[in-house]
Every structure is written in C-alpha cells, then in structure tokens.
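Showing just some of the chains, left in place.
For clarity, chains are labelled A, B and C in written order, and residue numbers in each chain start from 1.
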C-alpha cells in the first residue's frame, strides 16, 4: 500500500516502533565512524533524543535556524568549517524534519534545492517524517509522497504522531543504503517478534485516506486557534502552518491560560511577551478548541 | 499489579518492547566501558541478538554449558582467566536466562548459590526472563516471583513470548541500579510515546492469573509431545521441562516430519541421529499436537 | 616529581601519548552513557578531534564563547536547556582548556567561580592542559599548579606542545574518578608497552624548571610579535596572552605575509580585515621572530 502511495516499487520499507529508534538506526546504519550529520539546532536528534545519535558514535553538526528549516547556505557553512581533514569530522548526511520542530514545512522548491546540493556534494539527504502527515496536509504544502521518494535518499512516515498506537515506516530509496539494513534493526532492538503489530497500523492508515484525514483534522484544529490569535493581533514565532503553533502572547495572558491548560512556554521574547507551544492531535475535539478560543478571547479582553 | 505479585514495592519497573532491547538497555546502563558480562555460550545475548551487546561496547565472556545453565564453577573459570588487570576486561555481571535457550530451568537452590556467589564477588546477577512464564509454570519449578525479587539485582518478565503482542517488564531490585534508568530507555529508542500500549499488555496478563494460565497451557502442549517421544524410546538433548524441547530423532524420521512441520534441526548427534527443536506457544491447539504425535508414532512405526 | 610540583601526593597520575587520546579517555571513563560534557564552541574536543568524544558515545553541549573561555553563565544556559529528563542528555562534566584555543587564559578568580559552581551542581570540572605551560607562564597568569590540584577534579599537563616528543600527564584529584582508570587506558590503546618513553619526557621537564623555561620562551616570542603589531595600531581578536595570538590585519598585508610565512587565516572580520593565527613554540628562534617583525613593519609601511 505504501509503495503504491509513493508511486515507486523499487524501494525498501521497514517498520520500527518510534522516531528516536528510526533516527538512531538510519543514521548509524549509513555513516562511517568519522562521518557526521548536519541538522538544524532545533532538530529532534539534536535536543530531544537523550544523545542517541552520539551514543551510536556520531557527531551532529548543528546550525541555528530560526524557523527550524535547514537551507543550502546552512549546509555550506558547516562544510566550510570542516576542511581540515583528518582533524575534523566529515559531514556526510543532512537531516531535516518535515514538519519541523517549529511547526513549519518545506516547500517543493526548497526540497529540490537541498536535494540537488546534496547530490552534488556527496551528502545523503534524510527526512525525519515523524510529523510528515501534518506537513503534507498543511494548507501551504506543495510536496507529494512521490516527490519525497524521488528527492530523498531515505525518510520515514510517522505513524505514532498521526493516530497509530506506535510505528514509523522507514522508506529507503537509495539502492546503496538498502543492503543489510535489517541487521541494524535487530542489533538496535527494533525487530519485533510480532511485527504485524506495526504492519497493521500502516495497513489501516493507508488502505484508504485515513492517514491524510487524521492529519487534516489535526491541522484544522490548530489553524482555528491560530486564526483567533491573529484576529486578536498576536504574532507568531514562525508561520502557523501545521498542528504545532508558537504564538507570542503577553505573559499575563499566559499565566491565566496556564491555570486551565497544559503547554510549554517555549521562549522569552521580551520582558512582557513569550512564545508558547500549542499542539493539536488527531484526537483533539473541536469543542476543546472552542473552549480554548473562548479563554484566549476573554483573557485577552481583560 | 506486578509489584503485588513480586511481594515487594521497593522496586522500579520499566516497560520496553522486546527482549533484545531489554538486554541491551540493562547491560549498557549498568556496566562501565571496560566491564563485561558472563553468559552461557548458548545465551541469547551471545548468539541471537546480532551483536547488540558489543554494539553498546561490552564484551560477553561466554562459557560452554551443555544444558544452557550457568553454574558457579563456570563463573569461577571466567574470573580466573581475568586476573591480569588492566589487560583484560573486568567481569562485572552474570547473565542467565530462565527458562534457558535449551528449554531447561533453574532450581531454587541453584539460584541461591549463584546469588550468594555474585554478592560475594561484586557481580550483578541479571535474569533474562523472556521465557520466564514457561519456567515458573514448569512441573519441575520451585522458584517464585518473590524469590526472584530477592535473589536477583535486575530481571525482566517476558510478555512477548507469553501471549502479549509486545512488551517486557524490567524489574530493578538493587537500589544502585535504579538511578537515571529512564535516560537509557530514551537514548536507546525504547521510550514509547504511547507507553500505555505496553502497560495494557501487562495489566491484562497480571490482573488475574492469565500470565500463568497461558504459560501452563504452553508447557502442557510440549510435555504431551515429550511423553510420546519418551514412550517411543527417544532421548533428549536436555530434560524436557518447558515449552522448548530438543528430542534426538533418527534422521529418517526427521526427514518425514519436515514434509509436514516447520522446525529447526538443532544439532547433529551422530550419523543416524540429530536433535531437533520443537516449540509450543500459548496459541498452540491440542489438536495440532495430536496430529504431530500421530505423525511421530506412524513415522516411527515404519 | 609532578606530585611535588602539585603540592599533593594524594592524586593519581597516568601518562598518555597525546591530547585527543587524553580527552577521549578521561571523558569516556567518567560519564555514564546518557551524560554529556559542556564545552566552549571553540573547545578542541568540539571541533578538532574528528568526533572522538561522540565516537565514545557522548554529546558535547557547546556554547558560543567569543574569547574561548567558559563562564558560569554559559553553564547555566546549558543546564536550563536540559530540564526535560529523560528526553535530553544530562550534562555532568565541564570541559575547559587553559590556555584556550584562542590563546586566552583563566584567572584564579574565574577558576574558583567555576569550581564552586560545579561542586554545587554535581558537575565534574576537567581542564585540558595541552597548552598548560603557556598558560601558567603568561604574564597575566595568577594560577599555580597547586591551585589546579585543589580546584579541578581531573586535568592534564601537556608535554607534546611544550617541548616533549610526546606525552600528556593526566592528574586525577577526585577520589571517585581514580578507580580502575588504567583499564580505560588499555582499552583505548593508550597503555604503552614501553611506558618509560612517556615517563622520561616528564622526568626531564620536571626535574628542574625546564617545563616552565620552555613555556616562558615560547610566550616571549609571541609577545614580541604582539608588541610590534600593537605599535603598528593593529587590534586582536582576543587579548594576546600566550603563544597563540590572533591579530586582525588588512587583507593586503596578509597576502604579502602568506608569501613568506605559513599560518591560518582564522576569521573574516570585514571586507578589508581578517584575523590570522600566529603560534610560536619552544623551538622558535628570536631571529625568526625578528624577520617576521621586519616583514610586518615593511609590509605595513607600504
């Protein structure tokens, strides 16, 4: 089913239980010991995976990216800092996430530029798709699954954050990276005895349009909040495109909201304002959103 | 529920998805880089986990054990070979599995001897309980869950091989080993976003006697085959105690059985006989067993 | 001899062949798998050791430090970003180099502040002393070897960059870190069969004042250049305190110098000026310095 959606049957698909596991296995299976992976500083592998990439032996070359998106210039910066072989690591892979950890998405022309640059410079391009559903169903998206299969060397389609109980589907498009991949799954503890638990999740998500329906609902819920906030005159840390939005609110309002809702204060903007992180899911009910909107409007009025 | 079964509330429990993952995380979380783990040569970590223990940096000191069970003398042998510090690794942990990879089980007095020896020699005692259900429900068993909590430093209760879709419950009894354990789960990709998937498996297995009922059935099915084979005059590689049995059969009979059944030929015994491995599960139906028995009897008669 | 210089006999000393080896062994012997080390972004371990720290499994939390020196505020920043256990690494060690990779040195009050903060926060304080000679012999230095033995948990005294053919002397002052250290040396390939090669270097450096005499000469040579450059009105990236200086020169002058001398262009400052890196050694002859000074003055005149 997945191959059909990807419009390509010459690719290998492996299922693992979660995103950290997928990232760790993909990166360790591809890189030689002295090779590194380039990532936005907000990249999930760089901050939120307890050092799993370093634990399998590889340096992450991180670059500050205010909107969570890595661009060709960022990669060039890293490459220019790693000329003194063999005293430095050798960057060999580019890690991007879509949607990003800041809720933004890549556009097709951006992805083409990255892909071309990577091919020309001998770098593998890998997309962490833990949040791929929300990216592909964003109102601003112009990328298809077929595009991904053509422009990336390897990526995964996230089930866990899109309605599945567990499971990510790793897609290997570059023939060089296919050989012996399942040894890595076994060695890292990812090969399940009853792998059908994972397969069933994806069979259900992809036998019809469920994968996309769930992501579309998820995004709509966040966008409804975003519209209210925009109407109220609030800015955002990044453009609200998916189910993660980062509005910049007065600290007074944040304090009121914290009494009723659970969310992260992401970043202090100045002495009066901070950005917060709001995330919706496939299971978020519109009535809950409406309550939050009411709280914002009333809190804001005061 | 598990703590109640263990008769001890001063212990930490963590859930992971499978046995290789459990072994890798437990061993890497406890040992310093130069420390090693002692195992029977048939130990699952030594052969069937694609080098996962070495991949996290540790040597396995393996000892030949004809019945899969490690004894104090085996540990002494390894210790005596590792006196020349710092040129050799420092053995620091003992790994045993129960039931073992050869279907045998530890008796209480054996476990007490191992435990005392380990305590005296500064070694951690770790039990791989992927097949713990079948061990505890063996007709020969005299060990209780309470015994395990008292005699071991750390162990796990296997769900995957005892009816669960996935899941092993790691039990830490030694206070020294509890600190920061969940960092290791996250770093090795084992911390699931929706951990309730794992918790539910164990809630179901332990809310009543289901865990033990399933294991009892599993063992009975294998024992029924064993009795027939014994009646036919066949020997076994090890005593048939659980749901894995290793009868020694004439190659002629093995060839006939292979046409209808799927099993491993485990070991060549002589030019006419080989040991095979038969495994039953919680889902094995008695009617299937009866068919196999009929095949053996008729194949043997000829 | 070294213990006498350190004014303390309750410490362990181990010799290794070079700085990368010392850093890798020290860090991997101390940290648990999920623990990380905090470093200035210019830290040698972060850039110039081909990923050796990551290769032994640990993340480096790097902080931008314009003069190469890490301060308490920098550590606080990192700690504040790592509150979400177990999703993030656990910072457990602070790495500083003295003199730094930018030629600057720590003052006693700065080191006391770092030491107190680390003790209070359960962090180990480790000093990379590959360039310790040049630091201790800087005109601005007010730190003694005795201070180091009191304020640091572990550090090393660099021989390779201070006249020895090879060799760094690792000094462990914290009792917790002493146990089994030599296993780590052996495992990482650092335990030499003929260790006297290393011991002799340090016996020679410390039997009299040679270690300090060589470093003093080294610094003097660089300071002579620095004075000329200051006289000519040039600025520096950081204060020139040791044998590494980073003058900011007109690109025109740099081009002329490159024809006769070998050095790195360190950093572009603006379209007309760049900082270069000049390093002197124990073997640098004053006549060579005088030639360079003449070149600068004549190049500058034009």
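One rule holds for everything that comes next: contacts are C-beta pairs under 8 Å (C-beta built on N, C-alpha and C of every residue); 3 or more make two chains touch, one makes a residue touch a chain.
Please read these numbers as outputs of a predicted model, since none were measured by experiment.
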Copy count of the single sequence across the entire complex, 3 present: 4
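As a working rule, only the chains that are shown with their structure count from here on.
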Most distant chain from subunit C, judged by the mean position of its C-alpha atoms: B
Centre distance in Å when subunit A and subunit C are each reduced to the mean of their C-alpha atoms: 38
Chain centre separation in whole Å, for subunit C relative to subunit B (CA means): 51
Contacts with two or more other chains, residues of subunit B listed in rising order: 183, 186-187, 191
For the subunit A and subunit B complex, residues of the former touching the latter: 16-18, 20-22, 24-25, 49-52, 55, 160-161, 165-166, 183, 186-194, 197
Subunit A contact footprint on subunit C (complex, rising order): 33-34, 36, 47-51, 53-59, 81, 84, 86-89
Touching residues on subunit C, where the partner in the complex is subunit B: 28-29, 32-34, 56-57, 85-87, 89-90, 180, 182-187, 191
